[in-house]
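Remarks on the structure that follows.
With one protein chain removed, the remaining protein chains of the complex are shown where they sit.
And now, subunit A:
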Amino acid sequence: MAIRVFLIVLLFLSFTNLTYSLYEDQVGLMDWHQKYIGKVKHAVFHTQKTGRKRVLVSTEENVVASLDLRHGEIFWRHVLGTNDVIDGLDIALGKYVITLSSDGSILRAWNLPDGQMVWESSLPGSKASKSILHIPKNLKADKDDLILVYGKGSLNAVSGVDGEVLWKKDFAGESIEVSHIIQSSDVIYVAGFADSSKISVYGLNAKNGELLENNHAALPFGTFGELLCVSGDMFVVLDEMRSKIVIVHLKNGEISYNQKHISDLTKDLAGQPVILPSRLPGMFALNTNSYVLLIKVTNQGELVLVDKVNNGAAVSDSLSISEDEHAFAFVHYGDNKIHLSVKNVNDWNHDLLKESIVIDHQRGKIDKIFVNNYVRTDRSHGFRALMVMEDHSLLLVQQGEIVWSREDGLASVVDVTTSELPVQKEGVSVAKVEQNLFEWLKGHMLKLKGTLMIASPDDLAAIQALRLRSSEKSKMTRDHNGFRKLLIVLTRAGKVFALHTGDGRVVWSILLPSLRKSEACENPVGLHIYQWQVPHHHALDENPSVLVVGQCGPSLSTPAVLSFIDAYTGMELKSLSPAHTAAQVIPLPYTDSTEQRLHLIIDDKQHAYLYPRTPEAIDILKHEFSNVYWYSVDADNGVIRGHALKSNCIQEAVDEYCFDFRDLWSVVFPSESEKIIATMTRKSNEVVHTQAKVMTDYDVMYKYISKNLLFVANAAPKAAGEIGTVIPEEAWLVIYILDTVTGRILHRMTHHGCQGPVHGVFSENWVVYHYFNLRAHRYEMSVVEIYDQSRADNKDVWRFVLGKHNLTSPVSSYSRPEVIAKSQSYFFTHSVKAIEVTSTAKGITSKQLLIGTIGDQVLALDKRFLDPRRTVNPSQAEKEDGIIPLTDSLPIISQSYITHALKVEGLRGIVTVPAKLESTSLVFAYGVDLFFTQIAPSRTYDSLTEDFSYALLLLTIVALVAAIFVTWVLSERKDLQDKWR
């Protein structure tokens, strides 16, 4: 019986959800999807054969892709897992793309035209080591095409046809860091360092891996960096002082070396030189701080300096253009232009190509260059270069022009915020309206035809095109419904983009100068982006601005970098590089007279710094001094602390914007049984509309709504790793709901036999979280709802009449909370990458959970499914209240995927922003791809749909009016006739 009821309800729900979901022709109306690949690490051109010219790339986002060389579009692409870092990429047998990933332990072959995986072999090993992929370039297709892979301390020879490991030689016991594999006809030489001063070369039989020879040579000094192969038997390396170049000569297995001071080659040597890893025959490039030196190695082992280019240069690998001619490209930056030179390695004075290209300076320096040649129409050599820029974008340059460019920095979004668009100014010309009136009418007539099903296929196509390029949605002004906004995203490259929500185009972009590598700031990273100034009072003449917070390096102890950007123009207003660090940034709920939000930046030395640094901000903070509380989570030690401001800093230098703070409370989790794995808070800008929930028995439950709630999930230390490493008895998950002002534990609960990873979302008075149940071998989602009991007495109408309720009394965290928590768990099929909840302007619309599934899609799940009140057999009243009968698992309804047929590859986060229209919420999902859509969890109850046919309405009204007149005239006439009778 229960099944049947459930099925009926499910059927019913699936119908209701059908209306939430899209029709086929609605795809792309309100949503957009952009595909990216990330910063390119390796690129291999495939242009030999006729047909599609393509370039194969692997990227830092672990993507293998085949790009169209003509337009830069993606032919195919595969996103490998986050731990599956690609180390090598090459083409084998002219038809397979070979990738080596996971520290040299997984080798895969992909079919070149369509990207299907052909074979995969795993190459296990014990030792972590550098991994090298070496595919011998035999011009004639050999019968036994070997792929040589060094990884995990062993050399493997893999057949290129089927991925079978032909032989394996283990170097794990030899304590050698292999850096080169050289193949001469039948012998494979493996060269590397042991202890940075001992060169070892092993000769192996290419047929069976048998060790043929073994040579060692000890250098009288240590070396720095990696061995670079200059020619078949010559290597260069720097000594450990980085003042000498050591040339290692390998002749018939004999090792000899000589050395040369760098100062002999160039006089003005500054900084620490590094050998660039570009492979050039008989040459190498040395990067000093100010120059790139191109040095030629003669056959006798002598070094000759051939060129000196100023810094910011990139050098490509060499390219063989004919039997014994090798070309390579180098680019450098100067006078706002990029100078690309392609030279013949042997003939230095002659340029094969010299071009200057103007490139948007927001792309920064050139990071990498890959060069490819082609035969021009006049049978001379032409070259095209693929350039990876500092902002991670990818450019193809040919004939002095940028053929195409890809903004692949957007594949690594770090943080997102939004900004309103400018308010539409008065004074729209009448001519424009008149011109548009005809268009408008035409459009509506077309729509009318569509509605009345009399449209021809051509008309239908026109309608669809009209809908898709509706100019309304991509306007650069604020709209009445608040659908048009700017998404301001910070990428890992330190570039900030503003994307228009209408069509996803880049409105502006800026490579932040403060987040670029400099002497003061070695490895700057962008951390967060905040809304700094949101003008409401002066929205017409003031622009909003955003704050980007970064730091000079990966560790928390490096100084902070702050940058303020105008959200309309993308100009950097100012940037600060304060001496303190930015361990935590707290936007305060106060704004000054120019509507700049006050921010506290907490450093790692127990100081809090106030921004903006104005006397007015100090005044505001002084006024609210005792009401500022925050918390910090020390996940390593399992301690959560609460803090409050104390006084101005006691330092030598007086800084009135610096404050000391004190610890108000601490929660210390026992380290032997619990480890913090996830914390979540409510969004600070969330609006709650209804304070109470009316139960079916007309009982009222008051939601415990506090901004200062923190959800903490702790796992057993043993079970903090991956699923399957512990038995259920050793795993548990403890969840807490804390008040962050007083440190009170409001709710505490243990899930036995469960483990992380925990993903969840906190909203209003409930938290939903996702974890793995080891006993049931399934993922689970739990909901905890907190209700306030201290207000529970306010049920009696007479109390309200007589004013005896306590609803208007101020709520304080210092009052003893009387809360009850209700919870329920449900099984959920998918593992989850991110969970978010829809947010609307006033919080009236019912909520949907947005679940980023392992399949990189976003599933919208009604919050009603995660209701602790669900019972097996809900009463009639409960059913009317929308309570779904209790089931053990949450349904996954395929129509409720808001990403419909698309995938947001490498999904990392979901952001929801309320539109002005209450029913609608804007959703932005990012990963390697970007996806944006609007969703209406309770359907658009407050507006007509976009494709509403006004013309049909008008026509109906006109027809009705006409009918009224006609019938009126008719009846008049009839009356008259009756009277004459």
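For the reader, a short list of remarks on this structure follows.
The definition used in the following text is that a residue touches a chain if its C-beta (ideal position, glycine included) is under 8 Å from a C-beta of that chain, and two chains touch if they have at least 3 such contacts; residues count from 1.
Quick note on the criterion: contacts and distances are computed from a predicted model.
According to UniProt, the chain absent from the figure is "ER membrane protein complex subunit 10", selected among "Large ribosomal subunit protein uL29m", "Probable alpha-1,6-mannosyltransferase Mnn10p", "Translation initiation factor eIF2B subunit gamma" or "ER membrane protein complex subunit 10". Remark: the omitted chain is touched by one listed residue; of A:Glu780, A:Asp867 or A:Glu905 this is A:Glu780. Within the complete assembly, A:Gly743 is the residue of A:Pro273, A:Gly364, A:Pro544 or A:Gly743 that touches the hidden chain.
Annotation: of A:Tyr291, A:Phe564, A:Tyr609 or A:Trp665, A:Trp665 touches the absent chain (contact as defined above). From the set A:Lys267, A:Arg379, A:His537 or A:Arg816, the residue in touch with the chain omitted from the display is A:Arg816, counting the whole complex. For subunit A, the residues in touch with the chain missing from this view are 1-4, 626, 637, 639, 641, 644, 646, 662-671, 673-674, 695, 734-735, 738, 742-745, 748-752, 773, 776, 780, 782, 789-790, 809-812, 814-816, 818, 820, 822-827, 869, 872, 886-888.
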